[in-house]
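Omission of a single protein chain aside, the complex is shown with its protein chains in their original locations.
Order of writing sets the labels: A and B. Residues in every chain begin at 1.
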Amino acid sequence: MSEVSSRPGAAASPGPLQHHFADLKQQKAAASLGMWVFIAQEVLFFGGLFATYTVYRMTYPEAFSAGSQHLSWKIGFFNTLVLIASSLTMAMGVHSAALGRAKRIVAWLLATIFLGSLFLGVKYFEYEEKIAPCFGLGAGPGCLVPGERFDASVLHVAVDMAPQTQIFYSLYFAMTGLHALHMIIGIPIILWIAHAAWRGRYSAEWHTPVEIVGLYWHFVDIIWIFLFPLLYLIGTH
Amino acid sequence: MNQGTEAKAMTPEANTLPKEHYLNAGYGWKSWLLTTDHKRIAILYLVSISVMFVLGGLYAALIRWNLLVPDGSHMSAETYNRVFTAHGVIMIFFFLIPSIPVTLGNFLIPLMIGARDLAFPRINLLSWYVYVIGAAFTLYSLFSGGLDTGWTFYTPYSTVFAQSNVAFAAIGIFIAGFSSILTGLNFIVTIHTMRAPGMTWFRLPLFVWAHYATAIIQILGTPVVAITILLVALERLFHFGFFDPARGGDPILFQHLFWFYSHPAVYIMILPSMGVISELITCFSRKRIFGYSFIAMSSMAIAVIGFLIWAHHMFVSGMSVYSAMIFSALTYLVAIPSAVKVFNWTATMFRGSISWETPMMYVFGFIGLFLIGGLTGLFLGNLGTDVHLTDTYFVVAHFHYIMVGGAIMGYLGGIHFWWPKIFGRTYSEWWGRISAVLIFVGFNMTFLPQFLLGYLGMPRRYHAYPEEFQVLNVLSTAGALILGIGYLFPSLYLVYSMVKGEPAGNNPWGARGLEWETTSPPPAHNFERTPVVEDEAYAYDKAPREAFGV
Partner (left out) sequence: MNQAFPLLPEQASAQAGEVDALFFFIVAVTVFFTIGISLVILFFAVKYRRRSDEDRPREIHGSLWLELVWTIIPLGIVILMFAWGSKVFFQMNRPPDDAMNVSVVGKRWMWKVQQPTGQREINELHVPVGRAVKLTITSEDVIHSFFVPAFRIKKDAVPGRYNVAWFRATKVGTYHLFCAEYCGTEHSKMIGRVVVMEPEDYQTWLAGGPPPESPVVAGEQLFTELNCITCHRPDSAGRGPVLNGIFGRGVKLASGDTVVADEAYVHESILNPATKVVAGYQPVMPTYQGLVTEEQLIALIAYIKSLQIPSGETVPVPEEAE
């Protein structure tokens, strides 16, 4: 009894199989389950912010509407399109990986990086317009960073609504900032995966890293799909 | 190959340490600080959380010293507030929450399920570094100006009024939270995908089930407190105003978000301890666990219901009577699975063959203290009595019974049980039993008087108090002294045993489970060949199987 499986390939192969897994199938299952669990964690992480948003939106609907009106929905919509496109290119990258076409993986991943950077670039100008006036710079209408310098006059709301619109902008910066941070972390990882693909590390049999970075990227996109209407569209009736 | 073999191969003279094991697989600081071996990482964690435990214990000693006198003349109010905050923050975030999972869990889960390592060894190492960085941030804040918010960080005190180093401490706890998340992630994936052939879900040791339930709480709860504490830091640094009523924020929202994690966090501390108890009580009763699936499922029930009862910390905050009733009812519901566990453990001993070795002494201690801790929870989940008791020493006593009585008794019991496996050597049984008794007596002497103090109305976090409370406080401090001595002994004889202890042999307790089927200490890759599981857990009616590949 207790017949012993002698772990074929575990010792010899220098391939993608790590020493503590029995086979590639197990390694694949672990990697993708790991990413799903990580995403579950992320959902709760953003969930705390979404809960805060919900509570204050219900308490101060008018201030939120006023704050939202000042965000440009056109820029937000453009960025939404950019991100959706980047999800598409990412999906194409994963598809190419499944077919084992290394060159195409690299091309699609680079396209994803380009679109992600475009999004962040647009975001930068959106931020700059709100932040620069706090330091007496730039041509933005007024300081919209929460804190002592917050200038509610540009929002055309009653004076006592200022703290409430400030909460809207606090949430705006916290939520979009955290989302942007996820993209800033994601882009170098995609670059790293693209580099590995360029060096021929992935095949039709083993391309799980491409798949799980794809999962991560889609998740970050989905967060934006929620953020866009909640922040940009509630004011424009 | 082993059914007929008796467990007689373990007479002391027959035992020698194996030639190669994970401890001598490499030397030098690099072999430790860059290791991806789950066993070595467990040791790294053991050292770090022990340091934090000693530090937190010193702060506890300062608290008890101050409370010897009613007028607070032993230290200033500012100092006292920093001391109890430091005690709470260190003990909860840097000792109790990681304690069993990162040491015993890290070391044992792969061994118990017959795997060579956790699913993500590098993430495991990363989680230790994240823990150390978080601890460094928090300790820096505690030593430079200190922190005086209490470990609960209630707003708007923490965000607007506190004159201490809140932002740094908050960032430290935020970072440490990710260490916990990464550990939980690793455990979930490992338990799902790395089980040896034949190790089905319902053959898993209950220790593994308990860690699975714990990991779910870590994954779903920790991120919420992470973002909440981040908002506190942002509010502190940039005046975001989420929780500041003067800026339109709601301080009660903070409490909701905070307790959404911090109540389940109690189960992060106690569930692994319950898992340890299930392993120990079967071994020292030589019995299968009574009601395996009920114990396994009660862990899951605690993990799930534990998320729905957070607002019982806020019954006097002005919440509506009806929501208070819902949270009270759900709180009572979570008492049931805990009760089921205690009954099943008791029944496991029925007609067993019970030996009174050190780990079993801790089991007795655990059950006694957990009973008191759990049952006093009934007073606090009750709407009628909670109003009087909340925020008094009754609460302090209650959660120490759960988190120190329950969690630390389980932790020490587990350390004593698996010590021979971890280091390959045995400790002094006599000193072990003496310390277990001292800890039990000292603990009760420290915290039983605090129930009375709370019922009499002494509020918690008081630097000075009315004179009629002094007698009970002196009693409590005296108990703390005994408790402190009780904790001192194991640290001495366990360290001594690492050098001078007798080699323990593969299975000194005659226990069941895959971790006993490899050498002590185990080889770097745990098993020479992948083990195959044929029995249900705790097959104590059968003779122990011999070690694999030795």
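Note that in this section contacts are C-beta pairs under 8 Å (C-beta built on N, C-alpha and C of every residue); 3 or more make two chains touch, one makes a residue touch a chain.
Remember, it's a predicted structure, so these values are computed and weren't measured experimentally.
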Selected from B:Asn81, B:Ser299 or B:Thr358 as touching the chain missing from the view: B:Asn81
Touch criterion as defined above, residue of B:Arg433, B:Arg461 or B:His525 at the omitted chain: B:Arg461
Touching residue (missing chain; options A:Pro61, A:Gly121, A:Gly177 or A:Pro229): A:Pro61
From A:Ala158, A:Ile184 or A:Ile225, residue that would touch the chain that is not displayed: A:Ala158
Touching residues (missing chain, whole complex) on subunit A: 60-63, 157-161, 163-164
Missing-chain contacts mapped onto subunit B: 7, 72, 77-78, 81, 148, 150, 152, 154, 156-157, 160-162, 245-246, 248, 250-252, 285-288, 290-294, 315-318, 321, 324-325, 328-329, 332-333, 335-336, 339-340, 342-344, 346-347, 349-356, 364, 367-368, 371-372, 375-376, 378-379, 382-388, 390-392, 452, 455-457, 459-468, 471-472, 510, 540-541
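The rule we apply is simple: only the chains that are shown with their structure count from here on.
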Chain centre separation in whole Å, for subunit B relative to subunit A (CA means): 34
Complex contacts: residues of subunit A adjacent to subunit B: 1-7, 19-22, 26, 29-30, 33-34, 37-38, 40-42, 44-49, 51-52, 55-56, 59-60, 63, 145-148, 163-164, 166-167, 170-171, 174
In the complex, subunit B residues that touch subunit A: 1-2, 115-121, 181, 185, 188-190, 192-194, 197, 219-224, 226-228, 231, 234, 238-242, 246-250, 253, 257, 525, 529-532, 534, 545, 548
